[in-house]
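Partial complex: the chains shown occupy the same locations as in the complete assembly.
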Amino acid sequence: MVKAVLLINTEMGTDEKVFEKLKELPQVKAVYMVYGLYDIVAVIETDDMDQLREIVYKHVRSSPYVRSTLTMIVVNESEKK
Amino acid sequence: MVKAVLLINTEMGTDEKVFEKLKELPQVKAVYMVYGLYDIVAVIETDDMDQLREIVYKHVRSSPYVRSTLTMIVVNESEKK
Amino acid sequence: MVKAVLLINTEMGTDEKVFEKLKELPQVKAVYMVYGLYDIVAVIETDDMDQLREIVYKHVRSSPYVRSTLTMIVVNESEKK
Amino acid sequence: MVKAVLLINTEMGTDEKVFEKLKELPQVKAVYMVYGLYDIVAVIETDDMDQLREIVYKHVRSSPYVRSTLTMIVVNESEKK
């Protein structure tokens, strides 16, 4: 299992479209629309590095509404229910 | 209820100390140690803006191991269980 | 009441159009065209987080002349008359 | 008359000290403690470039609590009372 945090900048005015699209991907465990240096933060969980690559390159970076992504692989984590 | 995503840079070599400290704060819903531009990502949930301010300024920014923080208030969110 | 400072980069050559548009929004309390890393700084005051979100997403980020925005929520402030 | 917007990062845990100090300078027309990439935003108004230089270098940058400053000279402005 591989987890990653994506920091996403969207094309101006398309924040909600990107948010809605990400929400529907089963590998996206959480997605936040935020105020600040980035527009959207997504937590992604995949089976392995190959599936992560597919999600990031085929489903996120290929979107015309996504201006840039910063993918950070998770090294250690703690989540509360 | 107010939610925020914190992007944290730690002093070199103290990543784990900061990770462990954040994990214990009840308002920290998730914390990730990551590879990339930032060292730690934390999702924080508080009752209101005043409590968020206390967590960020009293518990995170005042730590000698935290070099810088970037706080992004959540506008919209979707989390899967 | 919620206050925020917006740091805005405009599309090249449209600085004045964005400046004029922001000036007319009643929630924009001050707007500065500046030399430096950002092109325009705006101080915005709204009734609540929902209204701020409307201003930022509907009136600023949706403009074709706005290239990027960085929204920073004000925690504490002092203004002189 | 010269106006400038300063974006300030403070040493961790000293945000309030810097905020209080800036508040007392007569040339500081507004000062905001913010969440985000910067910690404090100050709007400064001086008689000329020499006085601005004195404020920025002698009163802000020489403070041990100020980690970095980004000074942006105002080209055009609009303020509401």
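A, B, C and D label the chains in the order they appear, each numbered from 1.
Following the convention adopted for this analysis, a contact is a pair of C-beta atoms (placed from the backbone, for glycine too) under 8 Å apart; a residue touches a chain by one contact, two chains touch by 3 or more.
Keep in mind the model is a prediction, meaning the values are calculated, not measured.
**Q** Give the total number of copies in the whole complex, keeping in mind that only 4 of the identical chains are shown in place.
**A** Copy number for the complete assembly, per this file: 8.
Please note the rule applied: only the chains that are shown with their structure count from here on.
**Q** Please work out the Cα centroid separation of chain A and chain C, and write it as a whole number of Å.
**A** 26
**Q** So which stretches of chain C touch two or more other chains?
**A** Within chain C, residues 4, 70-73, 75 contact more than one other chain.
**Q** Applying the document's contact rule, which stretches of chain B touch chain D when the two form their complex?
**A** Residues of chain B touching chain D: 4, 56-57, 61-64, 66-73.
**Q** Quick one: which bits of chain A touch chain C in the complex? Just the residue numbers, please.
**A** Chain A reaches chain C through residues 9, 12-13, 15-16, 35-37.
**Q** In the complex, go through chain C and note every residue touching chain D.
**A** That would be residues 3-5, 7, 16, 19, 23, 28-38, 41, 43, 70-81 of chain C.
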